[in-house]
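Take a look at the following structure, please.
With one protein chain held back, the other chains of the complex are shown just where they sit.
Coming up: chain A.
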Amino acid sequence: MEIIMIVLAGILFGFAVYNILQKRLLRIVIGTALLSHAAHLFILTMGKLKRGAAPVLREGAENYSDPLPQALILTSIVISFGVTSLLLVLAYRAVKTNGTDNMEELRGNNHD
């Protein structure tokens, strides 16, 4: 199971980087969203996947799943949620004021 998850995370990383390297701004935003999904999947896998046990540690409990990766993912999901929505608004404003969503044209020149 871990192997499948890691391969999936790897595929997501690949797609994310491919999208970030595109010229259209919206595709770049989608790329960053995919990137955060890949990272979250990766954290989940790194805590070792287990089924059928609560992530609560009682004294003497023999079977439990690790609660820490879940706490980390939750924090990270909230953050990437916020950043993605901010990035969307920023991209919208940038496209409105600059009149283009092509990164090539958003490069700027040396005179300003």
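Please note the rule applied: a residue touches a chain if its C-beta (ideal position, glycine included) is under 8 Å from a C-beta of that chain, and two chains touch if they have at least 3 such contacts; residues count from 1.
What we mean here is this: contacts and distances are computed from a predicted model.
Peer 1: Consult the UniProt record of the chain that does not appear here and report its protein name from "Electron transfer flavoprotein subunit beta", "Chemotaxis protein CheX", "Multisubunit sodium/proton antiporter, MrpD subunit" or "Chaperone TorD involved in molybdoenzyme TorA maturation".
Peer 2: "Multisubunit sodium/proton antiporter, MrpD subunit"
Peer 1: Of the listed residues A:Leu8, A:Leu49 or A:Leu87, which contacts the missing chain in the full complex?
Peer 2: If we include the chain that is not displayed, A:Leu87 is the one touching it.
Peer 1: Which residue numbers on chain A touch the omitted chain?
Peer 2: Output for chain A: 20, 25, 28, 32, 35-36, 38-40, 42-43, 46-47, 68-69, 72, 75-76, 79-80, 82-83, 86-87, 90-91, 93-94, 97-98, 106, 108, 112.
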